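Chains shown are a subset, placed as in the full complex.
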Amino acid sequence: MQRMLDVDTRGQGLYEVTGRIDTWLREIGAVEGLLTLLLRHTSASLLIQENADPEVQDDLKAFFERLVPPATDPSMAYLRHTYEGPDDMPAHIKAALLPVSLSVPVWDGRMRLGTWQGVYLFEHRTRPHRRQIAMHFA
Amino acid sequence: MQRMLDVDTRGQGLYEVTGRIDTWLREIGAVEGLLTLLLRHTSASLLIQENADPEVQDDLKAFFERLVPPATDPSMAYLRHTYEGPDDMPAHIKAALLPVSLSVPVWDGRMRLGTWQGVYLFEHRTRPHRRQIAMHFA
């Protein structure tokens, strides 16, 4: 069973998709099996993270902005792939550091996530993008 | 086939679980298939790493302590999610940087790891925790 999940983003940050994945699992009548998610882009990421306090998501975003600042930052002067904007090459680097695919066991029709875990798309680009997650259940 | 694996941790560091996973694969009579591991927490990680020299594990821990110091470190003053202790938000950041799920082909009843690879739970919190790994074999 495969399906594409479109996610519209409006700037850098985390976008939760847990509910939409649960809905798809219900639609296909999934009971027990393995869910695989693959993000089909090289300037955004998938992430399983805490779903309780939104400040966690702000702090995550702030950490990665400091670890990989825009190409206009003096510390990034060594970058050569800069013609797609100052946020582009840092986005590729963050996409290397964070997951592009996730594997989640499903039991009783639900992802076996922990209590505080949600599934997110982490957008690294500044401008709005339409992103695609390939979902696979077997 | 699914099973929960509990791992008790006593502070930051790597805890090897290779042997316990092998035992489970034997118990269920696994021969050929795919093993999936999902850690059900957002302040610890899974990791496949070198199992020979324990200094590798110490150095890994030291690197990540420097890359993501405690919230009390002046360089981390921008963090806002700090009320669960100085090790909490850095733990979430490390959990973003390191794997939450792993996929391991199984052949002849054994994980197809390389000679020097072991499977570890990487604890990022200071206090003792009971952690759960969801194991799935199909």
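Every chain is named by a letter (A and B) in the order it is written, and numbering of its residues begins at 1.
Here is the rule we use: a residue touches a chain if its C-beta (ideal position, glycine included) is under 8 Å from a C-beta of that chain, and two chains touch if they have at least 3 such contacts.
Everything numeric here is computed off the predicted structure, so don't read it as measured data.
Participant: How many copies of the one sequence build the whole complex, if 2 are shown?
Facilitator: 3
Just so it is clear, only the chains that are shown with their structure count from here on.
Participant: For subunit A and subunit B, let me know how many angstrom lie between their CA-based centres, rounded off.
Facilitator: Here subunit A and subunit B have centroids separated by 20 Å.
Participant: Residue numbers of subunit A touching subunit B in their complex, please.
Facilitator: 32-34, 47-50, 53, 55-56, 58-60, 62-63, 66-67, 97-99, 102-105, 107, 112-117, 138
Participant: Write out the stretch or stretches of subunit B touching subunit A in their complex.
Facilitator: Residues of subunit B touching subunit A: 2, 34, 36, 38-42, 67-68, 78-81, 89, 92-93, 95-97, 99-103, 132, 134-136, 138.
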